[in-house]
Structures are given as structure tokens and as C-alpha cells.
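All protein chains but one are shown in place.
Take a look at chain A:
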Amino acid sequence: MFAIVDYDTGNTRNLQKAFDYLQVPTQLTADPVQLAAADAVILPGVGAFAAAMQALTERQLVPVLQALGRNGKPMLGICLGMQLLFESSTEYGDHAGLGLLQGHVTDIPTNLGVKVPQMGWNENQFQQPASPFASIDHEYTYFVHSYYAVSPTDQIVASVQHGVTVPSIVQRQNVIGMQFHPEKSGQVGLAQLATFKEMVMANDFSSN
């Protein structure tokens, strides 16, 4: 059972459908006991960073997620959910994140000849030869975002170019993030979720 964190963020339904398609049972929950009992915790998210952190705080989920992440619970943040895993974001102010990944989130520069938000399919460059996410190399995934993670390179599994180098998959041991929408990226996106599932089942996060 994968727990999808329920904190009233945008559309979690499509993510659930993708896991259904992969025959991974999911449960939408904000209950700390259920989150702790799950094989993995999925942190979705759309919208603004501060509002999402506020919603997590209101549900007293910030220390819960931090403890789970630090104690080895497999965790996957998607889109804004990935950004929340970092230390902080400059979106509308300066806001603390969950701090489970090193680095911070900032706006994609608008003076580099690219449109912001980045909206559409972009080509991934795979960065970590030992990682099981190798199938993403040179494949396109679907992005919708205006902010991106500034991350140490050893955390970056894959990236795309959009004026700047945008990390598309990040990993620090059991904590993984995907900036793109795997549930909207066709077979390539489903394959990345399947890889995460295999990592969880094998309980092997040693690659990064």
C-alpha cells in the first residue's frame, strides 16, 4: 500500500489512476498512523509552495513527514510535492520546506529566452549511471512549473534544459522527487513510477 498524502492539494485523482494502472494499491490519507504503516509515502502537489506548506502545517504533517523521511520511509514527491522536500523556496517570500533534500527552490529566470511557466514535454538527460531510473535518458516527460530546484549535483538523477538546468528526478537515499508529472507523461512516466515501485519492493535505495 502506497499512501498519498491528503492535504487538499489540487488533483490527486490522476496520480491514483496511474498507480491503479500499475496495480499498486493506494490510499489517500493524512493519518500519521496510516502514513507510517504504508510501504511508501507519495507527496503530490500543485499550486504555491507557501500555501502547500501551510496546509501541511495545519494538518500537523510537517514533523510527521520529516520523521518518516529521516527514518528511511520511501518517499516520492511529485511536482510541487518534490519542491516541498527541499530546504526552502523563494516563491512569494522565503519559506521553509521539509528539508529532506539539500538545496532550495527558486524561480526559472525569464530573461533566458524561455517561456515561464515551463509547460510541455522536455527531454531528460540521465545523470547518475548507477540509478535504476536509466530508462528516462533522452525521453520526454511533461512539465508544468514556474519554479525549479537548485540542488547539489550528486542529488540530481536526471535533468532537462529550460534556460537553466532543471532537475527532473532527484534522490537522496529513500527520498525521491520528480519535477515532471509522471501520471501525464505517457508510458515513460508510468515506467518511472514502476521503477520507484520496484525500488520500494526491493527496499533498495543505495544507488543515490
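In this text, a residue touches a chain if its C-beta (ideal position, glycine included) is under 8 Å from a C-beta of that chain, and two chains touch if they have at least 3 such contacts; residues count from 1.
In the analysis below, contacts and distances are computed from a predicted model.
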Chain not displayed: protein name in its UniProt record ("Cytochrome c biogenesis protein ResB", "Imidazole glycerol phosphate synthase subunit HisF", "Peptide deformylase" or "NADH-quinone oxidoreductase subunit A"):
"Imidazole glycerol phosphate synthase subunit HisF"
Can you say which of A:P74, A:P167 or A:G189 touches the chain missing from this structure?
A:G189
Residue of A:A36, A:A55, A:A96 or A:V144 touching the missing chain in the full complex
A:V144
Listed residues A:N14, A:Q66 or A:N203, member touching the removed chain
A:N14
Just checking the interface: what residues of chain A touch the absent partner chain?
10-11, 13-14, 17-18, 20-21, 46-47, 114-115, 117-123, 140, 142, 144, 161-162, 183-187, 189-190
